[in-house]
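The block that comes next holds chain A.
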Amino acid sequence: MELTVGPNQFFWSADRWTSFHDDLASAPVDRVVLGELVCSKRLPFYQDRIPDAIGTLIEAGKEVALTSLALVTLKRERKLTSELAEMGVEVEINDLTALAHLPEGIRFSVGPLVNVYNEGTIAWLASRGAARICLPPELPLASVETLTAAATNLGVAIEVWGHGRLPLAISGRCYHARLHGRTKDNCQFACEDDPDGLDIQTLDGQPFLAMNGVQTLSDTYACAAYQIGALEKSGVAALRLSPQSNGFGELSRLYRQLLDGECDADHVADAIGRIDGNIRLSDGFLTGARGVDWSGKPAQP
Partner candidate 1 sequence: MVMEIVCPAGTPAALRAAVKAGAHTIYCGFADETNARNFPGLNFDRAEMREGVAFAHSHGTKVLIAINTFPRAGDEAIWHRAVSDAESCGADAVILADIGLLDYAARNHPGLRRHLSVQAAAANADVINFYADAFGVKRVVLPRVLSVPEIAAINAETEVETEVFVFGGLCVMAEGRCSLSSYATGLSPNMNGVCSPASHVEYHDDDGVLDARLGGYTIHRVEAKDSAPYPTLCKGCFSTGDKTGHLFEDAVSLNAEQLIPQLQKAGVIALKIEGRQRSRSYVAQVVRNFRAAVDALEAGKPMPEGMLARLSEGQAMTTGAYKKTWR
Partner candidate 2 sequence: MTQSPLQIPRFPAVLAYPLRAMPLVPLSLSLTAYSRKIAKSHPGLFRRLGEYGHTKFVLDPTDLPFVICLHPNGGVPRVIVTRGPGEGTARIAGPLAALLGLVHGAFDGDALFFSRDLVVEGDTAAALALRNAVDDAELDLSREVSDLTGPMAPPVQRMFVFLERHTGVSLTRPEEAGAW
């Protein structure tokens, strides 16, 4: 199984963004998706760094794709979306708007924020040129199995959300701005203080969600370590790791070792806890009664 690094979901300084992608050149990952997924207002801060990062990663032998925004509404965003293909790398569509702008028949990939729930959708996307689909994180293992079989028949590679805070919702409203009593247009980039999102608790102090501008994420970090066997058996082609500010290089090495059979899931879970003792894990969308659940063991077939 391959490892894909998804687009960074958070607002990082241009220097942090650059050094993160420089480090990926030497990380044991096969594919990197970069660009702005969440908020078009962040893009000007690091847009000019993107071509160099693409160059560095391609030189290091990585496959590179450029993501679309997750929600395209404004004129400026539509223009950005229409120009994606001009960068000369594969486009990962995370809003169908991007597909409207791709030349027909061109090969593209589909990100986890496009609603791909069934065989009919996969067949239609494949007929339009989809070569790879990262499934929505919400899907259970049974659906992953069915969809991987359908996709493989059509020559489409399936990727599954392997690690990182889960993207649960996207909105027209910016919650970071709202928290600071500002509107989205005058947000003053309140989200840049939270490189992994801002933790949200219930009134009982129970950790629950994380705020990231217009996006809402899970408090827990998804971790598919215990389900690798089931995913491999289904024919899943790649595992997606979502960037986090802390210890990402080590994280990618851990998952590489797990996929190569050099360590087990217990080792991965323990090591993740050592990178950051404050994070909670989940794999409930794949195997549990609900997304937040954590199995701590492989699913029973």
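These made the cut because all candidates are chains of the complex that A comes from, given by their letters.
Everything that follows uses one rule, which is that a contact is a pair of C-beta atoms (placed from the backbone, for glycine too) under 8 Å apart; a residue touches a chain by one contact, two chains touch by 3 or more; residues count from 1.
As the structure is a prediction and not an experimental result, all values here were calculated from the model.
Touch, as defined above, links chain A to just one of 1 or 2 in this complex, and that is 1. Against candidate 1, in their complex, chain A makes its touches with residues 70-75, 77-78, 81-82, 95-97, 99-101, 113, 115, 117-125, 136-139, 142-143, 146-147, 150, 166, 168-175, 177-179, 183-185, 198-206, 208-209, 211, 216, 218, 284-285, 288-292.
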